[in-house]
Every structure is written in structure tokens, then in C-alpha cells.
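One protein chain is absent from this view; the other protein chains keep their places.
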Amino acid sequence: MVVVMAPGATAEELDAVVKTVQDAGGSAFVSRGVHRTIVGLVGDVEQFETLNLRAYPGVVEVVRISTPYKLVSRENHPAMSTVTVSGVPIGPDTFTLIAGPCAVETPEQTLEAAKMAKAAGAALLRGGAYKPRTSPYAFQGLGEKGLRILADVRGETGLPVVTEVVDAHDVDTVASYADMLQIGTRNMQNFGLLQAVGSSGKPVMLKRGMNATIEEWLMAAEYVAQRGNLDIVLCERGIRTFETATRNTLDISAVPVVHALSHLPVVVDPSHSGGRRDLVVPLSRAAIAVGADGIIVDVHPDPGAALCDGPQALVDDDLDQLAASCRDLPPIVGRKLSSPPR
Amino acid sequence: MVVVMAPGATAEELDAVVKTVQDAGGSAFVSRGVHRTIVGLVGDVEQFETLNLRAYPGVVEVVRISTPYKLVSRENHPAMSTVTVSGVPIGPDTFTLIAGPCAVETPEQTLEAAKMAKAAGAALLRGGAYKPRTSPYAFQGLGEKGLRILADVRGETGLPVVTEVVDAHDVDTVASYADMLQIGTRNMQNFGLLQAVGSSGKPVMLKRGMNATIEEWLMAAEYVAQRGNLDIVLCERGIRTFETATRNTLDISAVPVVHALSHLPVVVDPSHSGGRRDLVVPLSRAAIAVGADGIIVDVHPDPGAALCDGPQALVDDDLDQLAASCRDLPPIVGRKLSSPPR
Amino acid sequence: MVVVMAPGATAEELDAVVKTVQDAGGSAFVSRGVHRTIVGLVGDVEQFETLNLRAYPGVVEVVRISTPYKLVSRENHPAMSTVTVSGVPIGPDTFTLIAGPCAVETPEQTLEAAKMAKAAGAALLRGGAYKPRTSPYAFQGLGEKGLRILADVRGETGLPVVTEVVDAHDVDTVASYADMLQIGTRNMQNFGLLQAVGSSGKPVMLKRGMNATIEEWLMAAEYVAQRGNLDIVLCERGIRTFETATRNTLDISAVPVVHALSHLPVVVDPSHSGGRRDLVVPLSRAAIAVGADGIIVDVHPDPGAALCDGPQALVDDDLDQLAASCRDLPPIVGRKLSSPPR
Partner (left out) sequence: MVVVMAPGATAEELDAVVKTVQDAGGSAFVSRGVHRTIVGLVGDVEQFETLNLRAYPGVVEVVRISTPYKLVSRENHPAMSTVTVSGVPIGPDTFTLIAGPCAVETPEQTLEAAKMAKAAGAALLRGGAYKPRTSPYAFQGLGEKGLRILADVRGETGLPVVTEVVDAHDVDTVASYADMLQIGTRNMQNFGLLQAVGSSGKPVMLKRGMNATIEEWLMAAEYVAQRGNLDIVLCERGIRTFETATRNTLDISAVPVVHALSHLPVVVDPSHSGGRRDLVVPLSRAAIAVGADGIIVDVHPDPGAALCDGPQALVDDDLDQLAASCRDLPPIVGRKLSSPPR
């Protein structure tokens, strides 16, 4: 941590900073410049954060230098991690297609979508039973009934299930049906929920908040990791910007940036970021090429009748193109398409 | 709702849209242009939303025209509402100062801050017992112990208490101590929590999500209102933009914009938006002048020792200036400073 | 400037950084931490910038600490500046209303708008003869003919003229008619134009780019100042964010932030930021209260017929309210309304 003093800071003001740091058990190295003096702090950064040095007279800036996350940091764990979901790997050697309906509506629709997903190369089935919706007048999901449908479809197709949980008090219920728990974009900083899935014993897919910096996203993963669960897969799903041509702006750069900062796998959601069916295949190709560890895609047997996000669900030709891309592109970037568990 | 057809849309494609709308019980008015045809829909917009018309062949855009919120809309309720918190009004005739510590730390610090707040003209006491924090290594609040401190300080000072609740399952506990429940920026779309406070029987302060549009914010209020609770005060606290000189960018225009769209009162948080003590007084003045129904401000007897957001807490001279502004400015915009209950 | 080394940086890598700095005539102070080593640099920061230290092996970050602007910085010039435009002051003791039509259309419309402006308390007349427009199919301004109209209206009303210049090669022409040259938001980083107005001998109003950070805005002012012209007034006119309820988001906090960083005056444009007539008076009040040195407002005798930005131009009642606010509010914040020159 570095403390920057104002040009006119007095010797007393400087001494007060140094003394505070030393009283807290740290060391302070003073570098005097022509215009400014800076103080380098060495010791326990978390404790320095509580000192409120920025509020001291004569201090103009406090710059934190070490990363605020630890367990998920690559600095402390250089080898990339592989998260295994009921036998399906998500990690540096593979590319994993996760597909299924945005929302579970009926057993038939879910089974049909799962078969479409599997035929396209998916190794995991996605599907929402609890749906956080912007409008209280929109379809809110089937709840536990939807979870049972997902479990039945897993039984028929063999595809492990990824599904969202929205309330800390539902984690046990959802975990009893699902193979992987998804935290949605609106809950990325629902800290109680993060702690609950951290204690659940299940792998977690943590979607990036649409307004979250990469650092905040990794801090959210740290909340999960702190409870002893390092089976975390990050999911980039688009951030909010001024551009309105797409629902959100897919931050494709986040994939290599996160790979440099963290050992956790990263997948991309090309369906929700763009919100448009015609963008899903091109963005899926971009995700594979940029080095993502997988993608998570909406499919629906009849998008025109979908209760949620129909305009972005893949069907027919688009799905064939997606299947071809998942077959042809991963080998070019040194990966193998993950298979469903046998 | 208006459906815009592609320039090359066929008569069959147009007919399919019209028929779908009519089958759903609506009426469709077709306007043919030189280049494009548009279809105006009349009927139940919520139902039209479920039709996925955007996914129909030949359709390029579907424009929603009526507002998606109803109970909180000014369209259906032209008179501005006043929310009363244990005798203290927040509404169009008054200006209400809410002040107190960001986090409850000790009985002494809380009492001291409350006395400072009252002396500056505050009618309500703010203070956090449950603190959602970006880092799992930061101070997380005292929980119920903090609520008891707040209740004790209310007993001593007479100031009703506004405090945050972060989990739907804590609502009953928090409501048993607090006079007003606050929903923080990270929970603006925690829909289960919104519904829980909607059923609590207590007034609610709903902070804007730092990435939320005004429309999404009013939709979140609609979730509370749907459960029968219209005692909602909105709180503008800054949005996330590219500017890094301030922690967030206070969207001061949101005050008149919301007043035009909704009958609910709006207050401003000048402390968290800027994150800097030197901005609190100028932004408070701007909030009064722009027509806000109140402000909510951090004060602390010893900001250098604060466990949370010390750099923005007011003390001494700044507090005197704030008090002067709260006394002098509201009358210029036709408002009277609210008093604590007797 | 501070250089942060990677946790695993070698002694050779550290030495290379230190040697490079010393070879460039600077001093390097090394602070070794448990996990990281940081190097504080003392000397000519502009030269350090050219060293590309970030590209050196073992370096993870280079943090610049001194401000990159000098002439416009308050650090080097603590007293606030007053810019005088043909006798009208813009500075810390006054509040200056600048008003007039968005675009000059006819002599009659311009004269009428100028009379409205003067009656409302304006000391300076705004009006555009060169209009940069997003669409090539929109009205592009009258050019030099418009400048002659503005000069004539100045003759009749006594109000000095503020008008925009969009091309470096037009600066002499515009300066021969105008009292103050305006740089529009799209040209904030048109560096050739900035240098040209810097050499013009006329006061300059520099609008903030809608995507510019405050630091970039002050750097743009530095381009003008470098040519010997320190008669610069900054104008906050809204930034681009995700919110679509207003055309741009007025960054009201920019006023006190800039006042802390620079000695230059700052005015606010409440017309273009919101793009809505109903927001102009509330935002004008907020601007006065926050401490702006003036505002610049669109007025039009017949907004329904305006060729440019009619929806935001003030007329009738709104103008009366604006006049009342400009009379009543400045004294509360210790300012006096500027008068036109006699």
C-alpha cells in the first residue's frame, strides 16, 4: 500500500501517518520527492485498510497494490484449476458446452430442449426453476416442481444439471436436485447467498454482475471460497454500457484478463449478453477462440412460445452451426470438447 | 405496444402478427408506410409481452409504450405521496434530513453520532447493523446487537431509526427494532427481499441499484407495492459510470425525472455517491435545490476511527455548514425542514 | 511515480528498473515488502512516462501520482481565477447566466431570444452559427451569416456573444465577431482546434466531452493554456451513461471536484445534459446551489419551430422561474448575479 502526501503536507502530518502504521505493526518507508512525498507500507494490508489513512490531514491518496482476493488469486496458485461437475470437467484442457432452456416450463419442453442440447454436443444441461425477473408481472419460474423436472430429464438424457438458486434458504433444496448451483448476475453481491453456496458442497457457477468490475467479481468468488468451496466456475455474461444495440455488452476481454488473475475456469454466456439469436453463434465462436473454458447457451424447441427470453434461444439451423463450431474450433486452440458422463 | 415490420415483410408475416394479437384478445391497427408497415396493439400489454412477437418472421422491433409499472406510477396517481415514518413526514411539503453513522460500532459512537445528527437538524437517525461489503475481509456489522443499540439511542434522542436489511429472513427481526427498513443498492433486485419488506408493514427506503435504470428502479418499487406496501421512499445514491474521480456519479437529474414518473418521494444520498467528505455539503445543497424530499448523510464523531466509509463522514465544520444549508435552502424551494417527532 | 514489481520479480529485474530511472536523471527509492517490492521515482515525471517502465520484465503496474496537467492545476495556483468576457466576470464571486438560442436561425429569432435572455438576467448571449450534428441530414448552421446576426444583436442588446467554433481554420473568422469562443463536446479532444483557440486572444469556453474523464478535460484545457491563453471557462454538460431517461447524465459532482483540482471557473449546461425542458429549471437550481460559476441555457421564442434542440429550449413560465432562481439562490451561496456590461 502506498500513501501519497499532499504537496504542502507538513512534517507533523507525515509523522502521524508513519506512527499510525507502526502502531499497527507495519513498516513505513518514506520517499521524498521534489513536489510530493510518498510512503510505502509493508505489513498486513487488510489491517491497513481499517486505518482510514485517506482521512488523515495531508494525505491525498492511498493506493492499494496487492490484490484484495487471495484464495481465488492465481498469484498464490499458478496452476489453472479444473472444476468437475458430476464427472464433466471444466478447465484448461477442455471446452464444455452447457445448454438448455432459459426457464423450465413443462417436462416435454425441458426434455426436448435437453435432447437438442445433447445432439449439439452439450455435456451439461442448464435450466431455470427460480427466475429473478425485473417485472413482478413476468413469469417467475416453477420452483421446486421445476427442479423435479430437471432431475427427471437428467435421468433420461444423462446430462448433469446446472440451475440457479436465488435465496440462501433454498440452497439445500436446490442442491438436493442439482449438480451445479448457479448464482445469477443480480445476486453476484448477495453475500449471504454466496456464503450459503460456499457451504453447500456443490460446484458453483458465478455469473458476473452486469455492473461489476472484474475485481469485484473475484471478490465475490472469494466469499464462496472462504467457506471452503473452490469448485467455482466464473461466467462472463455481458456488462451494462451505453450501447443499446445489444442487451448488454459481452466483455470478451474478461476471459484472458481473468485467466491472468485467477486460477478459476471462465465460461461465456453468449445468449444473455446479446439478447439476440443472430448473435449467439458468432459470439460462441469468439468465446472458443479467445480461450474460454466453456459456454452456456439457451435452446428451446419452440422459441416463439417460450415464457422467458425466447428471442435469444437457439433452434434448428443455428443449433447446427453451434454444434459445428464446438466440434471444429476447440482443437485449434488446444482443447477437446467435453463429453457427458457415461 | 407497436410492432415494426421489416421493409421486405410479406403479407403472410403481417397477417401472422395480427392474428396472434387478435387470438390473445387484443386489437391490431395496421399503418402501411412507403418503406415499412407498423402495427399498433391495443389491449393487455402484459399479455402481449408473453407473445414473443419479436421472434416472429418479418418483425424487426417491438416497442413498448405504456409504462411497465402501475402502482407506483404517477400516471395513475397524480398527487404526490407523503410517507410518514413514526410521525416524521417525507413528501412534497417538507425537506427531511436523515443522518447518522454508516455502521453502528458501539453504543457511545452511535449515541454521539445521533446527537450530532439531531443538532444539525435531522429528524431521523440512520445507522447500519447489517453491512453488505465487497470484501469478505471487511467489517460486516454487529447484526442484532447493533439493532438494540439503535433502539436504545432512539430512546435517548427521540429520533426514529432507518436501518438496512439484507436478507428476507431477517425482515421480522429488523422490523421489530426499526422505524423504516432500508434496501441497499446491491439488493435493489433481490426480489425475495423486496417482497418480504412489502409484507412487513414498515415504511421502506429503496436505494437505486448503482447500475439500475430509473425504469428498473421503479419496477423494483412495484415489487414492494404489489405486497400492499406503498410507504416507499426512493433514494438516489449515484450510478456507476466511467468517471473515477468520484466513487459513483450522483444522477441529480433522477430527482425531477422520478417526480414526473412516480408519486413516491425521492431522497438523495450525497455521502455514498461521492465517497468524499468535501463533496457532501455541495451535493446536499444541490439535492435541496433540485427538489429532493430529503437527504441521508453519514456523520461520525471520529471519522478517522470509523470501521466503514470514514472518508465520507461529516464532522465539525462541515456539519455546521450542512445544518445551515438545511435551514436556509428549503424555504427557497417552498419546503419546510421536518422536525423529529415530539 | 511508483513502480510496482511482481511478487516473483528477480533482483536483476529490479535493478534494471532502478538503473533506467537513474540513467534518465531520476532517483529511485526501493521499498521491499513481504510479498512485493515497490519503487518510488523522484524527478521529471513527463520523462519517466517515456521510459515505458510498464513494459519491463517483472513490472506489474506503474502508478502516476502527480497530476499530468500543470498550468490549469490548482496545486500550482491556489487562488481561483476570474475570466472576464468583454467586461462580464465569470469567477468565484459571481454567478453568470449565459442564455440564447441553440442555433441562430434568423435575425428576428435571435434578437427575440436575446431579449428574453436579458430579461431573465443573462449577462452573455449564447448562439450557434456552426453546428456539429450527428446526422448529415440535419440543419448545419448559418456559418458566417449567423456570426453577423449575433454581432448585430449584440449591438442592439449590449450582450457579449459566446459562440462555437468547430474548425481550427475558422478561428480567426469567429474571433473577429465573438467575445468568447466555445469548444463543443465533440471537439474536446480536437487538439489542433484547442491550440488554435489558445492562440486566438479570446476567452474560451471548453465543454466537457460526453465521454471524457475530468482528468482528460483538464488535459484538454492544458492544450489551450500551453498557447498562452488562461482565460478558460470549463462547462459541464453531461456524460454518457447507461441511463436513457435523460439524453446525458449531468455530472453535478464535477463542479466541486474541478474546483478542488483547478483554478478555472466551471459553468453548467442544464439544457443539453437533460435534453428536456422540464429538467432545465431544477438542474439550474442544483447548479447554483452546488457552487457553479454560471450556467448556459437554451431559450427560443418559439421552441416548436426551432431548427435545433427545440424540446429543451425555455420559454414563458419556465423562463420566469429561471429568472427567479438566478435572483434568489446565488446570494445564499455567497455570490452576486453578473450584470451585462454598461
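All chains are identified by letter, namely A, B and C, in their written order; residue positions are counted from 1 within each chain.
As a convention for this text, a residue touches a chain if its C-beta (ideal position, glycine included) is under 8 Å from a C-beta of that chain, and two chains touch if they have at least 3 such contacts.
Source: prediction; values computed, not measured.
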Margin query: Tell me which of A:Ala6, A:Ala24, A:Val63 or A:Val257 is the one touching the absent chain.
Written below: A:Val257
Check: Which residue, B:Arg240, B:Arg277, B:His300 or B:Arg335, contacts the hidden chain when the whole complex is considered?
Finding: B:Arg240
Margin query: I'm checking contacts with the chain that's been left out. Which of C:Glu49, C:Asp93 or C:Glu156 qualifies?
Written below: C:Glu49
Next item on the list: With the full complex in mind, choose from A:Glu46, A:Asp93, A:Asp172 or A:Glu243 the residue touching the hidden chain.
Entry: A:Glu243
Margin query: Tell me which of A:Ala103, A:Ala129 or A:Ile214 is the one touching the absent chain.
Written below: A:Ile214
Margin query: Even though one chain is hidden, which residues of chain A still touch it in the full complex?
Written below: 211, 213-215, 239, 241-246, 249-257, 260, 273-274, 278-279, 282-283, 285-291, 328-329, 332-333
Check: Which positions on chain C touch the chain that was left off?
Finding: 46, 49-50, 52, 54-56, 68, 132-139, 166-169, 186-187, 189-192, 209-211, 216, 219, 222-223, 226, 240, 277, 303-307, 310-311
Next item on the list: List the residues of chain B that touch the chain left out of this view.
Entry: 2, 4, 7, 29, 31-36, 38, 40, 42-43, 61, 63, 65-66, 75, 240-242, 244
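Operating definition for what follows: only the chains that are shown with their structure count from here on.
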Note to self: Rounded to a multiple of 5, how large is the rotation, in degrees, that superposes the C-alpha trace of chain B on chain C?
What the structure shows: 180
Next item on the list: Note whether the interface between chain A and chain B is symmetric in residue numbering, meaning over half of all numbers used appear on both sides, and answer same or different.
Entry: same
Check: Whole-Å distance, chain A centre to chain C centre, using C-alpha means?
Finding: 39
Next item on the list: Could you give the separation in Å between the centres of chain B and chain C, each centre being the mean of its C-alpha atoms?
Entry: 31
Notebook entry, point to check: How many angstrom lie between the CA centroids of chain A and chain B, rounded to a whole number?
Noted result: 27
Checklist line | Shared-contact residues (touching 2 or more other chains) in chain C | finding: 241-242, 244
